[in-house]
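Only one protein chain is missing; all other protein chains are in place.
Note that the chains are named A and B in the order they appear, and that numbering of residues resets to 1 at the start of each chain.
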Amino acid sequence: MASIFGFFVTHFGILRKEFWPLLVGGLSNGFIYAMVAIGYTMVYGVLRLINFAHSEIFMSGGFASFFLMRALIGSSAPGGVASVLLVIGGVLGGGLAGAFMAMVLERVAYRPLRRRHAPALAYLISAIGASYFMFNLAGKEFGRYNTSMAQPFVNHTIFTLFGAPVQMLSMIIALVGTVMLITLDRVVGSTKLGRSVRAVAQDAETASLMGVNIDRTIVIVFVLGGFMGGAAGFLYGLGFGINYTMGFTPALKAFTAAVLGGIGNLRGAAIGGLLLGVVESFSIAFVNGAYLDVVVFGLLIAVLLFRPTGILGERLGRSA
Amino acid sequence: MIKQWLGSPLARRVGTTTALAVLLMVMTGPSGSTSQPTAGFVQSFSERSSFFGLFVTQRWLVWAALALIVSALIRVAKWLKSDYAEMVAIPGRLARSAQAPFQTKKPVRFGTYGVLMIVAILLPVFVTDGFWQQSLVEQVAIFVLLALGLNVVVGFAGLLDLGFVAFYAIGAYATAWVTGALPAAAPFGVHLDPFWAIPIAIAIAMASGVLLGIPTLRLRGDYLAIVTLGFGEIVTIFLNNEYGITGGSTGSHQVPHFTFHVGPIKYAWGLGPVPYYYLTLGFVVLFLIIFSRLEHSRVGRSWTAIREDEVAAESIGINPLKYKVMAFAIGAASAGFAGVMTAAQTNFLSPQTFLLSFSINILVLVIFGGMGSIIGVVCGALLVQVVSTWMDHYTPFGFQSQDLYMYLGAILVAMMIFRPAGLIPARRRKREIAMSEAGEGHMDEMLTGDTP
Partner (left out) sequence: MKFRLNKTVAAVSSSALLLMAVPAVGIASASGAATKPTFVIGYEGPLSGSNAQLGLNMVFGVQLAINNANATGKLPFRLTLAKYDDQGSNTYSPAQAQAAVANKKLVAIVGPAFSGATQAAEPYYSAANIATVSPSATAAALATGIKNNNFMRVVYGDDVQGAADANFLVKIHKANSVYVINDGTFYGAGLAQVVAIDAKAMHAKVTTNSLPQTCSPGYAPVSEYAAAATQIVAAAPKAIFYGGYYCDFGLLLGALSTAGYKGAIMSGDGSESSALIAGTSPASAANGVYLSAAGGGSGGNLTGKLAVAYQKLAHFPAKGALYATQSYDATNMIIAAMQKISVKGSLSTIRYNLKNQLHKTTYKGLTGVLKFQSDGNLVGAGKGQINFYQVKNGQIVQVGHN
């Protein structure tokens, strides 16, 4: 009993001492999870399908922006306007690569099954196969090791938040993440394009009768989710470097975030991502680093068992 | 004019054929690196490669020729008025016509089993190469066992389990534990022979299957896949980190071999693969008999009912959870048993053997062979494992073993697109897929939402 008490005293001590740094780190990761989670949630909302290969879209974005950064950045560290342009370029480069790969994925691995009205198990297996194919092909073509990305800006501490240093990279992740999440919310919520997405999500058959092109809408969903995921790959690569298996763990966490927020729900995915990032970061105070994944999986299982509809509830069509 | 041509079926075919040839070329071509990202792709065009010693030529020529031939064959077949669906059905029709005598005449049937059995028994006599003898045990027999086990879960009960490797790991580590090869003290301080580990490992694996299954098997099918995947990862993380219990990432090197000592008969298995081959073969046959009995038993029929329509099954008094947990436990038991065999045969354990990719490998065997079809799964496992070991060993046209999972991934996608019921489909499964595609019934409880 005393030892359990001692455990909490020590570990809450660490949490109290390191609260702000952990919060900053957690939110920074959380934005990345949120951006990836959007991809899961949108595809799920429309197709009722877990896009298992979304991790590889994230990875594609990482690699594309890696090559772009290397081509654009010379030996000296850029600054000022150049930095801003490079970050925008990286987001666009990663995002477009992600969107393109998502399109190819939909065309090759999903559409033939959709044409046949294949059972849902078939989609999942096809997606798993596509994921393994894609990341191993990337490993073959680009090498199976970590590579750091050329940095478009000098990553220094720009201000301190209650004693916690906030670095340039965290700020950029937060900024890009916020802008993209809000934009997407607006696009889906109040444009014609978004209306067709919501219509298909609510009732595909009726939407099709009303003249919505279902194939086109599904491609749009993959492209939007792929863009977010690819851009997240760029931001993640800036911090941790790139690698052919880089998608696996972040994407699993993002999936957890999507379930946590209520799968199929855009705002839920954003909130779930941020929440998961913070929870994960705070658990640093309590567990050995290797067990962080266990915490996340545990959370996933708990949510699925006790509140499978997540925080905000399911359905893309209704609440976005 | 050009626009018209681009929209024509011919243009489509040219496009698909070219894309396929390029993809195959890049897949089999040399590797690149981040410093030279285009090297692999560019060299795929220029590199010359020996094709089984028959001729040496540029790789792309071979693939382009192959793609053209396949495309031409399809044309010819279409021209002969047998449409695409018929083409795909040809192997199936062949299979059906060949089946009839085996199903009616008992002596012929058992004769065939006998012949196959004799071939299996005599195999080590013909295969004298040490590497292949070893591979027969490690890469083929063990994988057949594992595929049979996963087939119960995926094929019979229709549950996608991506954490199957966890039960394999549990079996292997349980063996190390009771034989005293782990840092954790052996139970009761006795170091048992691996033979005694068999019931213990199976019991532990089954128990963990039940413990995982009871809460999670209520979930929808796609969630179940992710949750089992998470379970597999948690087990690996635990094995990798708990030095005091599992030996951490170093694993254990001291698992003893099987010994048999009853009265005057004394036998000890050793480094040689052949005795292990016979031991494993014996158990494979045992599991084959058990599982094919199970398929046609009350339990097997209940699984089919649940798989096809869970609500209907429930209304006729079948408790879905009970039967799903049962499938989970039986699958786990065979994986746990395979773990015992591996641990004792290699004397060695490490958490890095038990990764998600291993589960995917087993899944490929089941999907390729045919979900729910015992004979299909056995053939699928034989074919995929022998080919992959062969490629790994002889590295034809520059194959690299680290690319194996790329090919396995491609197999999964291709099977789902072209032959979802597998190489040798189970008749029941095939019908279910056809039903689902025609929009009747609900195959797997996953198909509750309408997929547009």
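Heads up, the rule we're going with is that a contact is a pair of C-beta atoms (placed from the backbone, for glycine too) under 8 Å apart; a residue touches a chain by one contact, two chains touch by 3 or more.
None of these values were measured; they are calculated from a predicted model.
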Completion exercise
Output for the hidden chain's shown neighbours is A, B
Fill in the blank from the handout: Among the options B:W79, B:F188, B:Y394 or B:F418, the absent chain makes contact with B:Y394
Practice task
Check the options B:S249, B:S297 or B:N319 and report the residue that touches the missing chain.
Solution key: B:S249
Exercise for the section: Pick out the residues on chain B that sit against the missing chain. Expected result: 50-54, 91, 94-96, 98-99, 102-103, 109, 112-113, 116, 119, 126-127, 129-132, 134, 138, 240-241, 243, 248-251, 253, 271, 288-289, 292-293, 296, 346-348, 350, 352-353, 355, 357, 374-375, 379, 382-383, 386-387, 390, 393-396, 400-402, 423-424
Fill in the blank from the handout: Against the hidden chain, chain A presents residues 14, 17-18, 21-22, 25, 29, 144-149, 151, 155, 165, 167, 239-241, 243, 245-246, 248-250, 284, 287-290, 292-293
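As a working rule, only the chains that are shown with their structure count from here on.
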Practice task
Calculate how many whole Å lie between the centre of chain A and the centre of chain B, each centre taken as the average of the chain's C-alpha atoms.
Solution key: 31
Problem - chain A contact footprint on chain B (complex, rising order) - result: 26-27, 31-34, 37, 40-41, 158, 160, 162, 215-216, 218-219, 221-223, 225-227, 229-231, 233-234, 237-238, 240-241, 357, 360, 363, 367, 400, 402-403, 405-406, 408-417, 420, 432-433, 436-439, 443-444, 446-447, 449-452
Problem - Residues on chain A engaged by chain B in the complex (per definition of touch) - result: 46-50, 66-67, 108-109, 112-114, 116-126, 128-134, 136-137, 139-145, 147, 200, 204-205, 208, 214, 218, 242, 252, 255, 259, 288, 290-291, 293-294, 297-298, 300-301, 304-305, 308
